[in-house]
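Of the protein chains in this complex, all but one are displayed in their positions.
As written, the chains take the letters A, B and C, and residue 1 is the first residue of each chain.
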Amino acid sequence: MLMDESEKDKVAEEVANGSIPIHQIEKFAPDANEEVEIRRLAVAKVCKIKLGSLASKETDYSLLKGKNAENVIGMVRVPLGVAGPLKVNGAEFIGDALVPMATTEGALIASVSRGMKAINLSGGAISRVIEDGMTRGPVFELNSVVDAQRFVKEWLPKNLDNIKAVAQGTTSHGRLKGIKPKIQGNNVFLRFTYDTGDAMGMNMSTIATEAACRYIEDNFEGISLVAVSGNFCSDKKQSLVNALEGRGKSVVAEAVIGERVLAEVLKTKAAAVNNVNYKKNWIGSATAGALTQFNAHFANSIAAIFLATGQDIAQVVESSSGYTITEVRGNDLYISVTLPSLEIGTVGGGTGLPTQGEALSIMDVFGSGNPPGSNSRKFAEIIAAAVLAGELNLLAALATRDLGKAHSKLGRNKKQ
Amino acid sequence: MLMDESEKDKVAEEVANGSIPIHQIEKFAPDANEEVEIRRLAVAKVCKIKLGSLASKETDYSLLKGKNAENVIGMVRVPLGVAGPLKVNGAEFIGDALVPMATTEGALIASVSRGMKAINLSGGAISRVIEDGMTRGPVFELNSVVDAQRFVKEWLPKNLDNIKAVAQGTTSHGRLKGIKPKIQGNNVFLRFTYDTGDAMGMNMSTIATEAACRYIEDNFEGISLVAVSGNFCSDKKQSLVNALEGRGKSVVAEAVIGERVLAEVLKTKAAAVNNVNYKKNWIGSATAGALTQFNAHFANSIAAIFLATGQDIAQVVESSSGYTITEVRGNDLYISVTLPSLEIGTVGGGTGLPTQGEALSIMDVFGSGNPPGSNSRKFAEIIAAAVLAGELNLLAALATRDLGKAHSKLGRNKKQ
Amino acid sequence: MLMDESEKDKVAEEVANGSIPIHQIEKFAPDANEEVEIRRLAVAKVCKIKLGSLASKETDYSLLKGKNAENVIGMVRVPLGVAGPLKVNGAEFIGDALVPMATTEGALIASVSRGMKAINLSGGAISRVIEDGMTRGPVFELNSVVDAQRFVKEWLPKNLDNIKAVAQGTTSHGRLKGIKPKIQGNNVFLRFTYDTGDAMGMNMSTIATEAACRYIEDNFEGISLVAVSGNFCSDKKQSLVNALEGRGKSVVAEAVIGERVLAEVLKTKAAAVNNVNYKKNWIGSATAGALTQFNAHFANSIAAIFLATGQDIAQVVESSSGYTITEVRGNDLYISVTLPSLEIGTVGGGTGLPTQGEALSIMDVFGSGNPPGSNSRKFAEIIAAAVLAGELNLLAALATRDLGKAHSKLGRNKKQ
Partner (left out) sequence: MLMDESEKDKVAEEVANGSIPIHQIEKFAPDANEEVEIRRLAVAKVCKIKLGSLASKETDYSLLKGKNAENVIGMVRVPLGVAGPLKVNGAEFIGDALVPMATTEGALIASVSRGMKAINLSGGAISRVIEDGMTRGPVFELNSVVDAQRFVKEWLPKNLDNIKAVAQGTTSHGRLKGIKPKIQGNNVFLRFTYDTGDAMGMNMSTIATEAACRYIEDNFEGISLVAVSGNFCSDKKQSLVNALEGRGKSVVAEAVIGERVLAEVLKTKAAAVNNVNYKKNWIGSATAGALTQFNAHFANSIAAIFLATGQDIAQVVESSSGYTITEVRGNDLYISVTLPSLEIGTVGGGTGLPTQGEALSIMDVFGSGNPPGSNSRKFAEIIAAAVLAGELNLLAALATRDLGKAHSKLGRNKKQ
C-alpha cells in the first residue's frame, strides 16, 4: 500500500464534498489500485452506504485501467458455471466442449446441459460458419440523387482500391472485404465489411472506416459525412441487413435427435417438438412482430456465454437474432439454428481480463488462433451448438409443459 | 476448510476421468464452497489448464447455490465504474444519481458521463414511467376458428375473474392486469400482463400463467395449450407487440440542451445533432430494416447497467428497443428517448448477489420499495435518463466526428 | 349532343396550345359527357395520338363527376371474370358465391377456381369476421412528456365522451368505438377506431377525427396537431399495428381438405402442401424480412376482387397482409388464412359505379345491408374464403411444380 488509510479517506472526503471531481481522483492516487479504492470510498461517502463486496481485492486494477472502463470502483461478480460437455462436429472445432456460462438466472445452465446430453447421445451437433465479417455503415449526404448516383455507380467502383488501401492502412490485422452501397434520396449509406481475424473488430472497423470516409470526402466533391455510423452497420441493433448480409459470424448448427433420445432424455416426441416450434417460433414470432428472432431463447445462451468470455454485452442484441427450424424425419427430429450475426472475438475487448480469459481457455480458444481467425471461428461453432442445445431443451420442455417446474425446483419459491 | 486438498483432488480426478458426472459433484462435497472448488479443479484437469482467477475466494457460494446458476466453478469479474452524477427529475426519483455501469468496453462510461454533464448544466433530465407490466403469452390450438372465436369473444370475458383468481393464487405479490387475445386461424395467443411490484417478474408471470392455462384447458372444451410461451410475450426478443403495448417499464426521458452547453460541453450545435439523429437513427435504421431500434446505442447503457445491477442480461435484447427524438428549438436542442420495454427489478434474480446489491444501493433502489414497485420505477427513471445521456453524447460526438478518437484515446492502439 | 364537333375541337385546340388550362375545360363544356370528350380530344392533340378506346361512350360521366375522379378523359376497361362457385359457411353469408375478379393476369381466375373446387368438395370454407373497425391515427406534439402523460392518462379518459360526441356529430352512420393512445417522447399518437357500417369508412373516419382533433386542441392547453394522419392509422401502408389491432375487417377462413380431394383435384398430398407452406410462407417470408405477409399470394385475389367491386385499390397494400397456416391432420390438410386488415365497403367510393355495383350484386352484397354492416361483413367472409382458395391452389401447384406451366398454357409464349 502506497498511501495510508487516512490519506485516502481525506481525498475521498474531498470528492464527496465536491472539491475534487470524481473523474480526477487519478491525479491524487499513487496507482490504479489505490485510485479504485479511493473512488469507492468516495462513492460510499456520497451515497452513505458501505461498498465492501465490490472491492474485489483479488483484482489488479492496473490491468484494465484506461482500457476496459472508466471511473472504476470495483468489480461486479457473476456466477460462472459450465454446461456440457457438448460434442461439436465443426469444420474447425471437433471434440467435446465444456461451455462456460455466466448468469444469475437459475435453471439456465442445467437446462442447456440437458439439451447437450440429448445432442451427444444423437452423435453431436454439426456446426458451420457460413459467413464472416465485421461491418461499419457510415451515412453521407449530397446535394442531389444525381450526385449520389454518380458517386455510387461511377466514382466508388473506380476508387475501391484506393479506399481499401486507406482503410487497411489503419490496421495491421483488418482487411476490407467489400462495400455495399445504398442510395436513399440524396443520401448514401455504405456498409464496409472487414475481415478482423480473431478480434470482434468493431473498433478496428470504425477506425478504418473513418479513414476511408476522410478519403472519400477529400476526393469526391460535394459529399459530406453525416456520421461514421449511420445505423446501416447495424451495431447493437437488430436489423434485416444484419440478418440478410451477416455481421460477425453467420453460423448454423444442427442435429438429428433420435426417437429414443427424445423419449428418454427429453420425455417427448418429434411431432410435439415440431408443433411447438412451428406455433411458437414461427407463427408466434410473426404474430408478435418479431423481425429477426424466430427462435425460443437464443438470447439466454448468447448472453451467458458472452458474459463469461468478455464479449461486448451490448451485442447480445443482434447476436441473438436467428431462426430455429425443425423437421419431423420419420420418428426422429431434425433441428437447426441459424445465427446470422454472432459478433465475437477471442482477442481484444474484455477477452483479456483474467476471469474471462480463463473462460475462453476452457474451450481452448483464448487469444489468437493459428491460423489467425480460427479461434474465433471455433468459438462460433461451439456457441451455435450450445444455442442449439438450449433451443432443443426448451422446445421439449414446453412440449411437456415443464417450464415453470424447472424454475420452481431450482431455488425459487412458488409464491413470490 | 472441511475437506483437505488431496481429497478434493481425488474427487476432481474422478470427474476428469469420467467416473463421477460433473453435475453430481455436490454429492461428494461438504458444502457449496468446496463443491465449487472441486468442480473448478475438475474442469482444470479436463481442460489441462489453470483456473486461478475464476476462483474468487471472496465469494460465499452458498448464497447463490440452487438459485442463480448450476455447475458453478467460480465468478467472472467485470469492471464496475460510475457515470455521473446525473440530475434526474423523475416522478418518483428526484435528485442526483451516480449510475453504476459494468463493462469491458473502454470509453463508454466516460462518454455517458459527458452526456450527463451536458444534461446537468441544462437543468437535468425529466423522466417518466408511462406503462408498467410484465407479460407472458401462451399459445393454444383449437379445432377451428369457430371455437377460437367463441373462446375469445364469449368464454374469456365471462371467465376473466376466475382466471385472475387462479393466476393470482400462485403469487403473493403479482396482480393480473389484463389479457390481450389474438386469433390466428385456429390458434389463440393470450398476452397476460402482470403488476409484479419491484421484481422484474418473468418467473412470477410464468408460474401464474401456467396455472391460468391449466384452468383454461380444464374448463373450455377442445382447447389445448401448445406452449406457455408462444413468443407473443415477447421475452428476450424484440417485437412490435412489446414496442406497442409495452413490457416491463415503458419510460421516456427528455431534456432541452441549451445552445451554450452544446457549444462548450459537446462542441456542436443543435442543428448538427438533429441532422445526425434524423439521418442515422430514423433514415438509417429504416434503411437497415431495424424494427424497434430507432436509436444510436441504447444497448450500451442498458447492458452496462443491467450487468452492474444483477438484471437478466438476456433481456438487454428488448430492453434496448426504443426511439430517440430530437427537435431544434431556436438554437437549443430538445432530445428525448422512449424505451417501451425496459425489464428490470430491484428484488429477485441477480439483484440480491453481493456486488449487484451494492450497485443498486448506490442509486438507493436496492430491494423492495415503499410503496412496493416504487424502487423499480425509480430505477427505470434513472436508467432512461442515463440512456438519454448516452444518446446525446454519441450524437454530438458523431456530429463532430469524434467517435474513433474517443476510443483511440482511451487505451486502444490505433493499429490493431 | 349539345355542342357540335367543330366547337369541341376548337376548345380542345385552345387547351392544347395552352390558352385554356386543362382543369378549366368544364367551364366551356355543356355537360359532363361533353367535357370528357373535349378533354380527351385535347390530350390527344397535346400528345399527338388517338384516344379511341378510352372514350367509352357507354358511360354516363355525369354519374362520377365531382365524386370519383378529376380531369377525366375516359374509362379504363379491365376484364372481369367470375371464379367459383365457392361454398362459404360464414356467420352471415351461407351459400354458394360466384366471385367477380377483374384482372389482366391470365391464369389467376382459373387457379382460384381450382382451389374453390377442392374446397367445395371438402364441404366448403368456414369464414368468420373476428374484428371490425376503421381507424385514423393523428399525431400531436406537446412541449414535454410530462404534458403528454397528463394528456393521455388524465385528460383523455375524462373527456372521452365529449370527444365521442364531437366525432360522431360529423357523421350519421359512424360510431367511435375507441381510442388507442401511444406516447413517443413529447408526441402523442391517437388511433381512433370507428364502426362505419357498410362503408369502408376512411373518409368518414377522417372527417370525424378532424373534428375530434379540433376539440382536443381547443380544450387541452399546449397540444398541437401535427397531422390528422400520423401513419399510426395505418392507411395504405402495411404495419404491425394494423396486423395486431386490425383495420377494416379482420377475417379468418379455413377448410379441411380430404386426402382424396387433395389427390384428385390438386394432385398432391397434405404433407407436401404443408412443407411448401412452412418453408415458403413462414421461413421464406421471415428470411426475406416480410413483416405482415406470411402468405403466398393474398394480394392476387384481393386485388382482383377490389378492382371488380370498386374498392380503393391503394388499400390492396394492407388488405393483403395476413397469415396462411397449414396442419397435417391424419392424411387430410387443415388450412386457414387470417386477414387482419381487410378494408372494404359495399356503399360509397367506387362501389356505386355501374359495373362495380353489378359485380357486388353478383354476390348479393350491393349497397347497405339489413342490418347495416351486414353486407360488408358478408362480403368479407366471401373474400377470405376466396383468398383461402387461392392459397390452397398455389401451394398445391408449387408442391407439384405446376406454376410456370399454368401460366404458359394460359396464353403466354414460353419464349418471351
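We adopt the following convention: a residue touches a chain if its C-beta (ideal position, glycine included) is under 8 Å from a C-beta of that chain, and two chains touch if they have at least 3 such contacts.
Quick caveat: nothing in here was measured; it's all calculated off a predicted structure.
Contact with the omitted chain, checked across A:Q149, A:S172 or A:N219, is made by A:Q149. From the options A:S336, A:S361, A:S376 or A:N393, the residue with contact to the chain not on display is A:S336. Interface note: of A:V241, A:L266, A:I382 or A:A399, the residue touching the hidden chain in the full complex is A:V241. On the side of subunit B, touch with the chain left out of the figure occurs at residues 240, 243-244, 278, 282-283, 285-287, 289, 291, 294, 323, 325. As for the chain not pictured, it touches subunit A at residues 126, 128, 130, 144-146, 148-149, 152-153, 182-187, 240-241, 244, 250, 252-254, 289, 291, 323, 325, 327, 334, 336-338.
We take it that only the chains that are shown with their structure count from here on.
Residues touching across the subunit A and subunit B pair largely coincide in numbering: over half of the numbers involved belong to both copies. One finds 44 Å separating the Cα centroids of subunit A and subunit C. Centre to centre, using the average C-alpha position, subunit B and subunit C are separated by 41 Å. Chain centres here are Cα means. That of subunit A falls 15 Å from that of subunit B. Residue positions 240, 244, 289, 291, 323, 325 of subunit C are each in touch with at least two other chains.
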